[in-house]
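One protein chain is absent from this view; the other protein chains keep their places.
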Amino acid sequence: MKTRTIEMIVLALLVISSVWAYVGKINGWHHGFVFSSSVSLVIMILLALSLVWILIRTLQDKLVGRRIVFLYIGVALSLPLFMSIDQPIKVSDEVRGVYQGLVDLQPGSKVLISFDYDPASAPELQPMAEAILGECIERDLDMIVLGLWPMGPQQATMALDSVMSRMGLTEQDVVYGEDFVNLGYQAGGEFVIQRMGSSFESMFKSDFRGTPYQDLPIIKNVKNFSNIDYSVNLSAGFPGTVEWVQVGVDRFGIKLGAGNTAVQAPTVYPYMGTLEKPGQLVGLMGGMSGAAEIEKLTNLKGKATLFMLSQSFAHVIVIAFIIIGNVAYFRGGRKSKLKGE
Amino acid sequence: MEHLTFWGHFGVWVAAFLTLGIYSFLYRDNPWYKFTEAVFIGISAGYWVVVLFFDNFYGKFWVGRGEEPMLWIGAILGLMMLMRLVPKIGWIARWPLAFIVGATSGLWMMNYLTSNAMSQVQSTIMPLFGEGFGASFGEIIGNLIIIVGTFTGLIYFFFSKEHKGAFGATARVGIWGLMITFGAMFGYTVMSRMSLLIGRVDFIFRDWLGLIQ
Amino acid sequence: MSPRRSTTGARPPVLCSCLLIPLVFFFLFLTNSASLAQGETEVVDTTATTPLAPVTSLLAQDFKYDDGDKLMLTWVPSIDDIPVTGRVTAYEVYQICNNGEPHRIAELLPEVSTFRVEELHRDSSYQFYVLALAEDASAQSVVTAAITPEQEWLKWNWLNLMVMTIVVCGAVMVFIKTATKGRKLFVRKIAGLEAVDEAIGRATEMGRPILYIPGINDMDDVQTLASLTILGHVAEQVANYDIKIRMPVARSLVMTAARETIKAGYQTAGRPDAYTDDMVSYITDEQFGYVAAVNGIMVREKPATVFLLGAFFAESLILAETGNSVGAIQIAGTARPAQLPFFIAACDFTLIGEELFAASAYLSDEPKALGSLKGQDVGKGIAMAAIIIGVTLTTLATLTGAEWMSSATELIRSWFVVTD
Partner (left out) sequence: MRREIPLIITISVGFLAILSFFSPPFEPLGEDFTLFFDIIAVFAFFLGGGNLMRVHIDKLIKRKKDWGFSIVTLVGFLVMLVAGLGKIGAESITSDITREGLFSTLYYNVHLPLGSTMYALLAFFVASASYRAFRAKNREATVLLIAAFIILLGSTPIGQMLTNWMPEGMSILEIPNLAVWIMSSPNLAGQRAIMIGIGLGVVSMSLRLILGIERTYLGKDSG
């Protein structure tokens, strides 16, 4: 068969299957697919075997081209999204610190969560938010949410909705105003934190729905940080963790755990302190891996765990191809003719 | 079950069509990619014309033209630029170019000298064993590598001397230091690049096709 | 208030806005905090039971080395201003201009003890006082004596920078002078530049075009200027060999400048008629839109040689890999360290940082230009000497504890610090 014909057939198959999948989604014919552990294992073995086969072919001086590499990357990133296997995730002390802060609390304790990010950082921070909120619900803690970024409170609402639907809870289980409150966005960065130190109410006259502060049972008796048992800050930049540490921790002595994007995490890391000298943060979650770790601790598997598996698969594929490339090079008598294949 | 309007369905399909159009380039150049490329060029060029017009022309010139007579100099230089369209006096367009080259060189020269050269030298001047002997063994090795690496790296960039003998050997150490840097940076970026693609794959299989549970 | 995201490898417009946003934020934060405080002053009860201690030793001084538009305020914080249990919630700074009405110019966090007053006028006199605020009380400091800001002509606090600039620039100019007098100056070979001629020759043999990418930044980046100076020499060769050159650009200004440059190259080669404006074409300012187009050009026109010289961002690897896949010989160079690894990995020759700027001097083979490279080496010598002496001294200082050594180190270090 001519290449052209094959391409057309593949294209047609793709179109048909995506239309089928889409129509199926709309009409509820399917609700997505998931491979069982054994099928996942078989797929992994097949992938590994195919890599070995490529290695053998390379040893026979039959080099694979870049399209094969592309194909493998695509497959390695897609398939894990359908798998139901557990990747061994090693929980770091930093993330455990954030979790321990929640574990130490009695039911009914008040947790303050500040959402200082926007949708652009959601892939990394949203899973953290969901895991933290889920754990709070699980432990019957009171959640007080606010945002120093304009889009923050909206992210909080989305995270709570997602967690509740995954845990199968309704609005009767998590009562707004009693178990959860969203104070909304407040401009002013560190000044907001400073003023909250003397009075929450002076900063937030009402919640984001417009209900007056005193009409919300959950916060009616919360005057300032002294009534808060634990705080978590999810941050993608400024204002964020640095401001919460400098004003909240240093000036008002709050107990703070933080979640950051991978880009931002290294700048915040010094606040963790050292063995000899404990730092200003009780814990820190950084990037996708931090999110996957907190998901593991809270037993609330979300996107981060799934994405981490994809990421690890892709890394292994890259490493495998580096090895194959070197084998090819040494087999080829170290000739530099390998360019451009 | 989802309840979307016609435009909702249309939007998702357009996004999917364009996304796959870009990725089809990985297989080979094809009409699908060419179409996507053409859409992208047209839309983005138009986008930037409009944004530059409102931000720079309207926001920076038109609004302040009354109070800041200096702004007219910018506008006049800009008009000279357009003289290129008139073949006879096209050469006048070189004046604004000359202005830009002078300003860029002058301003960047000082910025680079302070933030690149001087501040990096300053932060390399550090005690080998840490302040007050506080460094661990690992840190001492680290400090030593930073100092030696920076020094030999600079030797590598030296233009006045051929890389021969002891000088050449030192420069060689410098190259190795640079290669470690490049390798480490490459390895580090692989990670973040993969998560970019995961986002798009998730869009295709979850948001578009609904195949992921 | 706009939140600011931490990014790396952002595009210049993004970068510029990152620089702008803190500024914008600063102003908004002034207005914001002003409005916050307005609500607050109404509830402040100045007749509270326990009096609040005011700030002391308030002093207004001329801000050194400005255009006569700034003053510096310093004070000792209130004794009630202590972490965690302190009563002070904020400080407010008030300004009195020419004995007029006082008005608030800033609200500051507790523990702050300095403030720079800006946007003042040289012909007015100013007085200030600071109000310490607690939840139930406030306390006013003494009012400072009237002061008028002064103008300075040179920033003497940057004397070190001036000397450095003069030394480095001086060295460059001295060597340029020596070179013009006809003294032969030695400059070592740079592999990537040796390859330029070869790469152009290859395109001639294969009869395929040369693709020249000047990065995606505008003319306000020196890397783009460096790229264009190299283009001048490449264009001359191209004209000599009569090969096709293709230059898609992401900026209109770069398009204009590149046309002038290539035209000049053709004129120097004595073939002005062979030049057309079509050699350079504008695509779009959008980073990835431009990449999409250049990718297309690469696979469709299959250039024999690709030059990637200038400021590159995340697109560096996409371009270099596509160029490689069509079998082009690639010469790359950038001064953005984050993108160098990708060029090293995917291109045949890479000009690392400084080499990009040296390239045009090298290619022109003009004594004056080569002399400037020598001058640069003097700068490197100073840097290396400072590192070696500084590190030795400071290490010995920690070992022996000798006072003079640590002060000597501080002196060396201070020569490389530029503070505001």
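Letters A, B and C mark the chains as written, and numbering starts fresh at 1 in each.
Operating definition for what follows: contacts are C-beta pairs under 8 Å (C-beta built on N, C-alpha and C of every residue); 3 or more make two chains touch, one makes a residue touch a chain.
Since we're looking at a predicted model, the values are computed, not measured.
Student: Taking the complete complex into account, which shown chains does the hidden chain touch?
Tutor: The chain that is not shown is in contact with A, B, C.
Student: Using the touch definition up top, pick the residue from B:34, B:161 or B:206 that touches the left-out chain.
Tutor: Once the missing chain is taken into account, the touching residue is B:34.
Student: Just name the one of C:144, C:360 or C:409 that touches the chain not displayed here.
Tutor: Final answer for the missing-chain contact: C:360.
Student: Return the single residue from C:192, C:209 or C:379 that touches the missing chain.
Tutor: Once the missing chain is taken into account, the touching residue is C:379.
Student: Using the touch definition up top, pick the residue from C:231, C:332 or C:391 that touches the left-out chain.
Tutor: Hidden-chain contact among the options goes to C:231.
Student: Which residue among A:88, A:107, A:168 or A:210 touches the omitted chain?
Tutor: Only one listed residue reaches the unshown chain, and that is A:88.
Student: Which chain A residues touch the hidden chain?
Tutor: Here the touching residues of chain A are 66, 69-70, 72-74, 77, 87-90, 312, 314-319, 321-322, 324-326, 328-330, 334, 336, 338-339, 341.
Student: What residues on chain C make contact with the chain left out of this view?
Tutor: Looking at chain C, the ones touching the missing chain are residues 65-68, 151-155, 158, 161-162, 165, 168-169, 172-173, 176, 218-220, 222, 225-226, 228-229, 231-233, 251-253, 255-257, 260-261, 263-265, 267-268, 272, 278, 281-284, 286-289, 291-292, 314, 317-318, 320-322, 324, 335, 337, 340, 342, 344-346, 352-358, 360-361, 364, 366, 368-369, 372-373, 375-376, 379-380, 383.
Student: Across the whole complex, list the residues on chain B that are touched by the chain not included here.
Tutor: 11, 14-15, 18-19, 22-23, 25-26, 34-54, 56-57, 60-61, 70-71, 73-75, 77-79, 81-82, 84-85, 90-91, 94-110, 112-113, 115-118, 120-121, 123-124, 138, 141-143, 145-154, 156-157, 174-191, 193-194, 196-197, 199-200
Here, only the chains that are shown with their structure count from here on.
Student: Please tell me the distance, in whole Å, between the geometric centres of chain B and chain C computed from their C-alpha atoms.
Tutor: Here the centre of chain C sits 13 Å away from the centre of chain B.
Student: What is the distance, in whole Å, between the centres of chain A and chain B, each centre taken as the mean of its C-alpha atoms?
Tutor: Roughly 26 Å separates the two chain centres.
Student: Can you list the chain B residues touching chain A in their complex?
Tutor: 1-2, 4, 16, 26-27, 190-192, 194-195, 197-199, 201-202, 205-206, 208-213
Student: Can you tell me which positions in chain B touch chain C when the two form their complex?
Tutor: Against chain C, the touching part of chain B is residues 22, 25, 28-29, 33-34, 36-37, 40-41, 43-45, 47-48, 52, 81, 84, 93-94, 97, 100-101, 103-105, 108-110, 112-114, 117-119, 121-122, 124-133, 147, 150-151, 154-155, 157-163, 178, 181-183, 185-186, 189.
Student: So in the complex, which bits of chain C are touching chain A?
Tutor: 1, 3-8, 22, 25, 28-29, 32-33, 36, 40, 83-84, 86, 89-90, 107, 109-111, 135, 324-325, 327, 348
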